[in-house]
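With one protein chain withheld, the remaining protein chains of the complex are depicted in position.
When the chains are written out, they are named A and B in that same order, and each has its own residue count from 1.
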């Protein structure tokens, strides 16, 4: 799982840094967005579960990794933009890894069921939502792109398999692969999540 | 109190879901706004008081109720809009119920006085503020509509009556009725809260 977490943190930090660069934030803003996007979901997870200080801010390698990815977008934005496809795949890996590890963290803290599922989805989608709020844009996770629903499915699967005694590394890897595949397929085939029938109004 | 909480959660979830529908969010965004509006104030309350995980995310019936109300706005937005008046009344009930239960939760956790009053107001108005921030709009609770001040009055009354030994179900119901009546009167008679004399500038 740790490798997945590393990939996820790196990809999420790139996405946060890119938003900061596009908005022409300063170096502090860009690094903050990188760190918040990569680690914010896990920080909220730990606050909800009463784990203080949150593990993500005590984990030196992860923070350094997120800062490094942020610095990379600061200096090499063009490169990251060109590798957009690779970043999308890495982001899908992060989404999948975070929903699984978030759900497991809640279960291991003694909160299976609905709590674990909610916490899993928040871990996976929370960092990106905080990134967007700080950058002054509506969270992209609320747009019709199919993003949070695969994570929700993954969290449910982790919780159900644990209850059935089918949890374990193999199951977890299968769930990660499924969520990741669903997310990539959603991008590739332009799958949308359901929206209300009426047009936007004010 | 539980009945009031149920009415409040339902009304707040409707208001959150409606904002999501109007913004044309997807199903995930609409359900998230419904849940966050209905349960967010209580979640912040519990985090401030050190109650983890927050009771609102461990309370299955309340979460299901909020999700149900969100689904309802997704499918029947027109109906909810037509029942706008009823929703306003229910929202007033929720505001009143949440400021009373929030204040009492803080007092019971050993934090009477100013802390209890702050926590009560945050419980009542916090969910709506999070809803608005996530939806990319300035919190409506900061507009001149008379909304938070009745909740503030209710929290003060609960704290004072508890100190005077006058707390009890009857007092609490009276406070709920008073806050609710004030809020409905404010809507009906278009009462405004004070604003600075100078016009808006940038």
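One rule holds for everything that comes next: contacts are C-beta pairs under 8 Å (C-beta built on N, C-alpha and C of every residue); 3 or more make two chains touch, one makes a residue touch a chain.
The model shown is predicted, which means the values in this text are computed figures rather than measured ones.
Contact with the omitted chain, checked across B:6, B:133, B:160 or B:185, is made by B:133. Of the candidate positions A:6, A:57, A:114 or A:160, contact with the hidden chain is made by A:57. Contact with the omitted chain, checked across B:19, B:66, B:148 or B:179, is made by B:148.
Only one of B:49, B:93, B:158 or B:184 touches the absent chain when the whole complex is considered: B:49. The chain not displayed touches subunit A at residues 20-30, 32-33, 43, 47, 50, 52-54, 57-58, 60, 63, 74, 77-78, 133-136. Of the residues in subunit B, those that touch the hidden partner chain are 47-50, 106, 111, 113-115, 118-119, 129, 133, 136-139, 141-145, 147-149, 152, 192-196, 198-202.
In this section, only the chains that are shown with their structure count from here on.
Between the CA-based centres of subunit A and subunit B the separation comes to 29 Å, rounded to the whole angstrom.
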